[in-house]
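Only one protein chain is missing; all other protein chains are in place.
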Amino acid sequence: MSLTEEEQTALVTSDDPHHPANLICELCRNFYTLGWVTGTGGGISIRKEEHIYIAPSGVQKERLEPHNMFILSYPSLDYLRRPINLKPSACTPLFLAAYDKGAGACIHTHSQWAVLVTLINKGKKSFKIANTEMIKGIPCPSTGKYYGYHDTLEIPIIENTAHEEDLRDSLAQAIKDYPDTSAVLVRRHGVYVWGDTVWKAKTQAECYDYLFQLAVEMTKLGLDPAGPIDPVEE
Amino acid sequence: MSLTEEEQTALVTSDDPHHPANLICELCRNFYTLGWVTGTGGGISIRKEEHIYIAPSGVQKERLEPHNMFILSYPSLDYLRRPINLKPSACTPLFLAAYDKGAGACIHTHSQWAVLVTLINKGKKSFKIANTEMIKGIPCPSTGKYYGYHDTLEIPIIENTAHEEDLRDSLAQAIKDYPDTSAVLVRRHGVYVWGDTVWKAKTQAECYDYLFQLAVEMTKLGLDPAGPIDPVEE
Amino acid sequence: MSLTEEEQTALVTSDDPHHPANLICELCRNFYTLGWVTGTGGGISIRKEEHIYIAPSGVQKERLEPHNMFILSYPSLDYLRRPINLKPSACTPLFLAAYDKGAGACIHTHSQWAVLVTLINKGKKSFKIANTEMIKGIPCPSTGKYYGYHDTLEIPIIENTAHEEDLRDSLAQAIKDYPDTSAVLVRRHGVYVWGDTVWKAKTQAECYDYLFQLAVEMTKLGLDPAGPIDPVEE
Partner (left out) sequence: MSLTEEEQTALVTSDDPHHPANLICELCRNFYTLGWVTGTGGGISIRKEEHIYIAPSGVQKERLEPHNMFILSYPSLDYLRRPINLKPSACTPLFLAAYDKGAGACIHTHSQWAVLVTLINKGKKSFKIANTEMIKGIPCPSTGKYYGYHDTLEIPIIENTAHEEDLRDSLAQAIKDYPDTSAVLVRRHGVYVWGDTVWKAKTQAECYDYLFQLAVEMTKLGLDPAGPIDPVEE
């Protein structure tokens, strides 16, 4: 049963800055300054109980308004709200793959650091980094604990497809094959990051992006991101 | 027949933030933070029906005011408004070359990524990049469709001239020779990007700039921006 | 003797933007844009007479509110205020090591420049840079004077530990071994900077970060940050 227009409007209207419809707009402005969603790229989705809010496709992310949001019911996946003149995000099936694993929010960026990390790891099925403090900002979904400084963080890299929605199977497979990751890199494309809440997803997306950048800069300097800690000279 | 001062003022006075005179000011502030229009460089023009709005020359782009705008009638090319003490943009004939191809807006940036891409492609008549997700943000004017992930995007590079207006012929020639492009790079200078609307021009300018940056960073890392996708190790 | 809730609230409530509870929030927003505290990383503490204000752990630093602050009495180290649902900063014992040396504020960043400087100095116990104007922004704690242009600035690098609080001993040792430093680098982690006042700590943190960045860029260009000034060709 579809909602009346008034009911739909109520779902995206709130004075609370933490309401998903408001928060998606604010975070996208933040992400734009970080270079994550330039040129309408990237996306974000937040789940609030049985409602999944998703930013639309092909829209300048830093100029979103709350009334631009799509809303899906979960788990029935009916559209409760479909703004006219806007297209639903091609990331929708990918976000759902994360929700099916219990996520509360999912962020997709086109950050150049993410893309470059997939390029310097050419032909490889994952990216690894070790012995870095910022790894401690990343939780391991299968244990519920955060990674430690000495752990090697491994993030799967899946191959990009011509159509974004066709990534769903390989993304779901990567999530299955790598139960210890909360992110999947897409070769020559970007990264998907999810978390229990929108704040955890946002924080982890920042930690991942930091690690990607560090790995690229280390590579430029001839250093191995996954290498051991060198012994200190006496 | 020229307009009265009141009629001219009316053309740059609006409460609508999307009015061309307001939007040019706002976008130039955005472009300044992106490094596209530093030192009064770069420019932007928006067509609204028979009126072409153009930011003036030699003015700090991040400090533009609506009353600084030049307005040309189109296609008669009479000046409807020429602010005293300001010079018309040297880009004017170049913007017109884009309008003659049906554009709704045109953006010229001095982005260092654009300049560097023309330098790493020294002696070459075009820049190519392939197998990158952000290519999908670029439309092909001759087909009206967006490029696909596996397509090779080719952007012509024309040689710079001592005087900006002298670029007109080679820009027009490049547009003719490369009917599939919505941008032309100018060696050691920058890039011209146009689109059906100001939002499309702005979005595409971001996509191009992203691709230029990625190509430069790939080159630093010894990777070929137009190269094939490496096979994945089993 | 613990404070009443009203007394606690009074300690974080002020109209003065320079009040520690307000200033920590403002500076953290500044640090976020500098990339120093991304992903909840980093931290800051300010001492105001017998009260030490400390930003909480695991919180988005650019979104802090004054009421999020922890307050310790000094030197008794009793918690005067512990916001519920928040964790005290793991940096607390490290900040205290600086306060024990007379500091008025301490800043901890995860700046990539700091991390990269520890990586290009692999196996070494310190980072050195010489003959750079910005060295003059750094004071020498043992003499009370600022460094000169021709001085070599040496900043100790301590090895990171699995748990941040375990850095305390080596940090205290480094402060003892290097009486001329107001900063300690932590390998693959970041940097601790302290100063007589919050403004001095902030200013010095900027000078250090500038020098770290310069050293990394010099290394990319094949130049030695601690090298001599080359003679000028006649």
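The chains carry the letters A, B and C, assigned in the order they are written, with residues numbered from 1 in each.
What we mean here is this: a residue touches a chain if its C-beta (ideal position, glycine included) is under 8 Å from a C-beta of that chain, and two chains touch if they have at least 3 such contacts.
Fair warning: this is a prediction, and the values are worked out from it, not measured in the lab.
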- Item | Visible chains in contact with the missing one | B, C
- Message: From the list B:His67, B:Lys128, B:Arg168 or B:Lys220, pick the residue that touches the absent chain.
- Response: B:Lys220
- Checked against the full complex, the residue among C:Glu5, C:Glu49 or C:Asp230 that touches the missing chain is C:Asp230
- Touch rule applied to chain C and the missing chain gives residues 131-134, 137, 148-150, 199, 202-204, 206-207, 209-210, 213-214, 217-218, 220-221, 223, 229-233
- Note that chain B touches the chain not displayed via residues 38-41, 60, 110, 112, 115-116, 119-120, 122-125, 159-162, 186-190, 216, 219-220
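Throughout what follows, only the chains that are shown with their structure count from here on.
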- Message: Which category does the touching pattern between chains fall into here: line, ring, star, complete, or other?
- Response: line
- Task: For the Cα fit of chain A against chain C, please give the angle of the superposing rotation, nearest 5 degrees.
- Result: 90
